[in-house]
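This is the structure, below, for whatever I ask next.
Every protein chain of the complex appears in place save one, which is left out.
Up next, subunit A:
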Amino acid sequence: MSAIQRNMSLTGEPPKSINTLQKIATLIGLSGLVIILLAGFNLEFPNKPLWLWVALFAITAGIVLFAKGAYANKHEGIKNDGIWFKSITSRGYLAWVTGILLTSFYIVLYFFPQFLGLNEKGDNTGIISFFDPLSKMLSGNPASQWFVYGTLYTVAIFSFGIKFIWKYRNNRYEKIRTISVMFFQTAFAFLIPEFMARMNSDSFNLPYYDLKNIWPLNYYNFEQYRVDSFISSGDVGIGLLIFGVISIFVITPILTYKYGKRWYCSWVCGCGGLAETAGDSFRQLSDKSESAWKIERWVIHSVLVFVVVMTTAVISTYLGYDSEKYWLTKDIFLIGVAVFLTVLFAGIWFFKREELKKDARYGAIGYLVIILALMGMHFTTGKTLFLFEAETLRQSYGFLIGAIFSGVIGTGFYPIFGSRVWCRFGCPMAAVLGMQQRLFSKFRITTNGGQCISCGNCSTYCEMGIDVRAYAQKGENIVRSSCVGCGICSAVCPRGVLKLENGPLEGRIKGNDILLGNDVNLMEYVNN
């Protein structure tokens, strides 16, 4: 008997990794990418629109055919065979290559768009100009780096969505949910904003607005240039501005109350959509340790505070002091924010204190005190709000959170850290929804009596790094703020233990440490 714990995955030998159809699919898909890459070298394609369509079609077809090769000849059911043996899904060589390529792409996209062919002064060149025909068809304008990104993003969600549906075709929840994210990406994130841009004229100038992209995820939604263009676009613009406000303060709490944060994170959101489709192969890479959970709680709530502070500062800079011009002045706004945060905090403290862990209490008190103290200093000493210029805050947030965290790390590192790093550690929207879900929601994952065998499939395949098993094996419901309700834990459970449910608030969080099946008196004795 050896004392060394051999990691069996190291010795495991999967069957021949890909079949003929998958090889052909890889060829087709990669040739699509190569066409786009060649465009980057300013290769003059004779018929640009045609070649663009060929490239996009090849990428989509490659992914879909690959999925066909992987799943079509297999039974309906869970398909995780060999996940921990394959290089791409177990942080092997292919995973690192993919991670580095993706990360480089994001760095170029965010910081060096000129390499993609962006030309501020004249016509675009390279890859961006390659996408001009499509952009002109949709919005009438030439493409930008964001149009290129948006197109590829939509292609990824669409084609990997088909792969996902094929893989989980035994599960209607997964199928419907995936159709939903494919729809919201294609219609709301991609097409509608382009069509809105087409309506713009000199007198009517809506900003680019993905309606489902809600502040604080859409951290720039209330910046001056956007608010100005909303206001300048008449009733429609005002309507959209109001929609942006009620999205976060009215619609979001109601839907999260009824269905949990999944209505957004795994049914609607674009970041979630990419994670669920293109990122599905990497969901098992999330860190399940308790220490990761602790880091997660501090980091994500710090980002939320950051975005609140930044947005408050930015809005207050363009509001005036004179209440005769407009009722909402700088002072009224700041006092309003302070009152709102205090009331919100007091409400949670009064009604839900028992449900907060110790570090959550410390964190909440700490952050509130700091924000109120900074505002107080602003009013008493006239110092710059939050000690920094609003513009500095805005730029740092955009750089650190908007670009580095959500893009470069969040997506570029899919094959290393798993698919939901941004959603779990960084997204301020997820933090807001998570608080609502933990404290005011009907959603929970229920466990089934005493049927859990502690196998660990649920925890392993939780993309949010929740140790689902730790609850299931105790017979506890899972009510975690980070749960995005993807439903995969329930899908991979071999014993039918987990179910996503919306139900009554009573008994939602229960901590009975005795599972069903044993002596009734014993269970009662232990529970009392």
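As a working rule, contacts are C-beta pairs under 8 Å (C-beta built on N, C-alpha and C of every residue); 3 or more make two chains touch, one makes a residue touch a chain; residues count from 1.
We adopt the following convention: contacts and distances are computed from a predicted model.
Trainee: Tell me the UniProt protein name of the chain this structure doesn't show, selecting from "Ger(X)C family spore germination protein", "F0F1-ATPase subunit (Ca2+/Mg2+ transporter)", "Pyridine nucleotide-disulfide oxidoreductase" or "Phosphoenolpyruvate-protein phosphotransferase".
Mentor: Hidden chain identified via UniProt as "Pyridine nucleotide-disulfide oxidoreductase".
Trainee: Just name the one of A:Lys212, A:Lys261 or A:Arg469 that touches the chain not displayed here.
Mentor: A:Arg469
Trainee: So which of A:Trp96, A:Tyr173, A:Phe188 or A:Phe243 would be touching the chain we can't see?
Mentor: A:Tyr173
Trainee: Quickly run down the residues of subunit A that touch the omitted chain.
Mentor: 1, 3, 5-9, 11-16, 75-78, 80-86, 170-173, 176, 289-290, 448-451, 453-457, 459-460, 469-470, 473, 487, 490-491, 494-496, 499-501, 513-522, 525-526
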